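Of the protein chains in this complex, all but one are displayed in their positions.
Now for chain A:
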Amino acid sequence: MSRSGSKAKSQHPKRPLWPDLKRDRYLYLLALPGILFFVIFKYIPITNLIIGFQDYSPYLGITGSPWVGFEHFTRFFSNPDFWMLLRNTMGISILNLIFFFPAPIILALMMNEVRNQIAKRTVQSLIYIPHFLSWVLIYGLTYLMFSQSEGLFNKLLTAMNKDTIDILSNPKLFWGLLTVQSIWKEVGWGTIIFLAAIAGVDPQQYEAALIDGAGRFRRMWHITLPAMRNVIIILFILRLGTIMDTGFEQVYLMMNAAVTEVAEVFDTYVYRVGIRQGEFSYSTAIGLFKSIVGVILVVSANKAAKRFGEESLY
């Protein structure tokens, strides 16, 4: 912070500070609540990370609690739970990367091929809707569709004289169910940015390709996809950076006793152990571990992309 602050100052070395501050006092006043927000809810929590190295007790406070060094970390890494959490988190994330990530790209390509504007707009309006529903509502809808007793799917199976399937508490289906839910909720919304990228393509390119005899798939491959390329890469990097995040609400809501083994992820574990059971220090250490891995992932993914981008220039 101080580094960029001094940089800003060195840009206008001759201007005194005070008249500038006075001139822009209303602007600072406008910015103040926002700055306070970031300090209180984003930066003060960072100082609270100290308790990950303590045996924090709310009665003693941060200043009075005894130091334990890396004890919580070693306890966590030697806990079999760690491997379960890592497996589940990565499993869900990788499934998302394989199926959820390309879904809006494919959908945008499909929508781009629709010539009837009314049909296109109708489809667009409908597929955006789920994005605005909460995960609780989506849990409700999933229950209504797939629960063994009340689900439409199983009612149809019964009507066809087949055995019902318990989808919601089957550990084998759990990750897949999450992926399907994510796609259902966000696929339409995800197309916005890709469609915007496609809209930037000069129509003449398509016409030229058409005259050159390029078929529909060739035009898609050589014109439309390259137009989306930058967006795809940026979004992919962002996703790689959040591979340790699985979305607390979705997993927490879908979790039940039968699927805990495959459902417990870092986020839900920290909530359960930290907030519910009150093991503040231990779960802070876990959260810190997760955050550090996240930072490493973002930074290295970004580096990789830069290298990739440079190469692709030639």
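In the analysis below, a contact is a pair of C-beta atoms (placed from the backbone, for glycine too) under 8 Å apart; a residue touches a chain by one contact, two chains touch by 3 or more; residues count from 1.
Simple rule for what comes next: contacts and distances are computed from a predicted model.
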Can you tell which of "NAD(P)/FAD-dependent oxidoreductase", "ABC transporter permease protein YtcP", "CRISPR-associated endoribonuclease Cas2" or "Probable glycine dehydrogenase (decarboxylating) subunit 1" UniProt lists for the chain that's not drawn? "ABC transporter permease protein YtcP"
Contacting the left-out chain in the complete assembly, out of A:Val68, A:Met145 or A:Ala305: A:Met145
For the chain that's not shown, point to the residue among A:Leu85, A:Met111 or A:Ala301 touching it. A:Met111
Among A:Tyr28, A:Phe77 or A:Trp221, which one is in touch with the chain left out? A:Tyr28
Chain A residues touching the omitted chain (full complex): 1-2, 4-5, 7-9, 17, 20-21, 24, 26-35, 37-38, 40-46, 48-49, 51, 107, 110-111, 113-116, 119, 122-123, 125-130, 132-137, 139-141, 143-145, 150, 152, 155-156, 158-159, 184, 188-189, 192-193, 196, 203, 206-207, 210, 216, 248-249, 253, 267, 270-271, 274-275, 280, 283-284, 286-288, 290-291, 294-295, 298-299
